[in-house]
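Of the protein chains in this complex, all but one are displayed in their positions.
On to subunit A.
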């Protein structure tokens, strides 16, 4: 499978939410990272065939998804950022409904729905009405419906929003268990979600793709730029003015700060191994860059 995003742009009334976005996704998990308003949801909606791009094409194995139509959506699993439900439905009925939307035979669907409910840990709540579900349970039900048709193209818009740590781990395990012959694109603000599972990371801001690369390569580029130092209160504000400052940890002996800088910011600073959070800070925290 190869999903090609070809010079996509999307204009809302007076605003370009996406401009000239191109990328190529092959089998594997891709993490989409970007600050609020970067255009992640807009991009994913276009990939889910529910929003027309103003310009550009999306191709699956060389064929335009618009001409593929039903055939494309048959391969698609999509979890919207704000997933809707029918509150008077039980979880089981809801998934059965989605299964029939996806064109599954009833007998097959019954087995598949049970499997999915187990997968996301909702088997015990299958016959409860969705209106009695917590936010996290609804999120998991949303994940279950996206996976129902064993999609070859899986688009997940902030799948872990609202999940507790235990459920986030469960989700990560689901992701890594999904067999390799599919394209998974997931957006998130929680960088640890994709730290271990993502093959590549797409960094986007203001509707544009900043970088698409393997995580190790991206982190490699930050090597020698991440510093840790102990400072006192008086140094903090001047430091903030000159460098991108990440984690600030107040300790009895002083303030421990993480600094992003090409050269050594303080004589006492020691280099650190770069992590995803440093990456995020490096690309998106312009406010601190000045």
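The rule is short, and it goes like this: a residue touches a chain if its C-beta (ideal position, glycine included) is under 8 Å from a C-beta of that chain, and two chains touch if they have at least 3 such contacts; residues count from 1.
Everything below uses one rule, namely that contacts and distances are computed from a predicted model.
Visitor: Could you tell me which of "ABC transporter permease", "Electron transfer flavoprotein subunit beta", "Paraquat-inducible membrane protein A" or "Ferredoxin" is the UniProt name of the chain missing from the displayed complex?
Guide: "ABC transporter permease"
Visitor: Decide which residue listed in A:78, A:243 or A:283 touches the omitted chain of the complex.
Guide: Of the candidates A:78, A:243 or A:283, A:78 is in touch with the missing chain.
Visitor: Looking at A:55, A:101 or A:249, which makes contact with the chain not pictured?
Guide: A:101
Visitor: So which bits of subunit A touch the chain we can't see?
Guide: With respect to the unshown chain, the touching residues of subunit A are 12, 42, 45, 48-52, 69-70, 73-74, 76, 78, 80, 82-86, 88, 93, 96-98, 100-103, 106, 145, 149.
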